[in-house]
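All protein chains but one are shown at their positions in the complex.
Should a chain be cited, it is by its letter among A, B and C, assigned in written order, with residues numbered from 1 in that chain.
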Amino acid sequence: MNDILPWLYDSLIALTLLWIAWQTLSTRDLFKAVLLFIVFGLLMALAWVRLQAPDLALAEAAIGAGLTGALLLDAVGHLRVPRRPGPRK
Amino acid sequence: MEKLYLALAVFLMLNVAAGLLRILRGPTAADRMLAAQLFGTTGVAILLLLAEAQAVPALRDVALVFALLAALATVAFVKRVWYRKPEDIP
Amino acid sequence: MTRTLIALLCLGLAGMLGWALWQLPGDVGLKSDLQSELQGQVQADIVGLPALVAAHLDQSGVRHPVTAVLLNFRAYDTLLEIGVLLLAVLGVLAVRHAAAPEPVHPQRAGAVLAALVHLAVPLMVLVAGYLLWAGAHQPGGAFQAGAVLAGAGVLLRLSGRLPALLPPGFWLRAGLLLGFAVFLVIALGVTRGGHELLAYPVQQAGGLILAIEASLTLSIGLILVSLFVGAPSPPEHGGEASE
Partner (left out) sequence: MNLIDLLGTLLLAAGGFFFLAGTLGLLRFPDVYTRLHALTKVDNLGLGCVVVALMLRADSVAVVFKLGLIWALALLATATAGYLVAHSARQHDIRPWQGPGEDV
């Protein structure tokens, strides 16, 4: 019982990360890929915590979850992908 | 109490995994952005719980940086991707 | 055909990575009980890196092992890293000059975003300073602090309070260069005292590292903001501005 919770958490985060990575690479929607990448960075920071590397978690939180997201979204905006504002009803 | 913290962290991770469906489905870009914003706050909660459970106070700083930069991506989204072009305005 | 080739290549790469990981000695810092169990014994003749760092930590001038490695024991690595960042931003600046500079439009932000900027930006600067100071004894340091500082810059830019690049004059270039220059001057400076390149004298190590980190923070923040701000802002939209 003592070990099952960390084990559960670790396997959950590892599987989710793999799944996000796969979705990021396989999606055709650029914006979706960027958002998935942001979430990937976010969860990666949480994974570094479990790997006992708080320094990396801090760097990942600042660069991965914060700055890269803004940079990539800016790039998406400039690429002028055909924007679909959603189903207009 | 440490066990409870960890259990809640596991539960919150499950929430994130379920919320990913909203990013995949959309339908609008705003829905996806909202899901990412929610994960940011969930990440803050998980970090605070782990800081206590693993006894690593430095994780609170990670949570602080998370919370501080949480709005950045959404602001960039609204200002750079999902704004309305002048020619679209009737 | 190409797909199969790529798939085979990826598989080969994955196999090599796995093999390399398997070949790692048991205690190079992968704090893993499983590995020592697998090897049946802890190899006493291989001194793990963490132990090596811990043994020399008192000579490094800081109390946090990661900072000690990054800015003292393996400082040349960090020196070259900031050099790479500098080269990257030079590339961006070279392309950027094509776009005409545009004026500042603080009124475009809208009231709510303006409130966020008013509250968050000073806090970001404060937290950057805190992270820089904390790096000496706990996780933190120049890169993290610089990134938070850059976050403040990006927020200012998104709310229209920062011109499309800060005027590319002397002060911008000086700011971008500052971290690298201070690092290099100190690295060379210690050789005059009979030390090797980047081998700080033990007594002054703490002060020197703080000087390097402070200038690195400023430069990294400025470099990251320059990467973002280099692009012109999109044609403005109605609505938000009129609030």
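Please note the rule applied: a residue touches a chain if its C-beta (ideal position, glycine included) is under 8 Å from a C-beta of that chain, and two chains touch if they have at least 3 such contacts.
These numbers were taken from a predicted model, which means no experiment stands behind them.
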item	value
Among C:70, C:120 or C:223, residue touching the chain not depicted	C:120
Footprint left on subunit B by the chain that the document does not show	1, 4-5, 8, 11-12, 15, 18-19, 21-22, 28, 30-31, 33-35, 37-38, 40-42, 44-45, 48-49, 52, 57, 60, 63-64, 67-68, 70-71, 74-75, 77-78, 82-84
Interface with the unshown chain - residue positions in subunit C	110, 112-113, 115-116, 119-120, 123, 237-240
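By definition in this document, only the chains that are shown with their structure count from here on.
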item	value
Distance from the mean Cα position of subunit B to that of subunit A, given in whole angstrom	10
For subunit C, residues contacting two or more additional chains	131, 139-140, 144, 148, 151, 154, 158, 234
Where subunit A touches two or more other chains, by residue	54, 57-58, 62, 66-67, 70, 74, 77-78
Contact set on subunit A toward subunit C in their complex	52, 54-55, 57-59, 62-63, 66-67, 70-71, 74, 77-78
Subunit C-touching residues of subunit B, taken from the complex the two chains share	57-58, 61-62, 64-65, 68-69, 71-72, 75-76, 79-80, 83-86, 89
Residue ranges of subunit C touching subunit B (in the complex, touch as defined)	113, 116, 120, 123-124, 127, 130-131, 134, 138-140, 144, 148, 151, 154-155, 158-159, 233-240
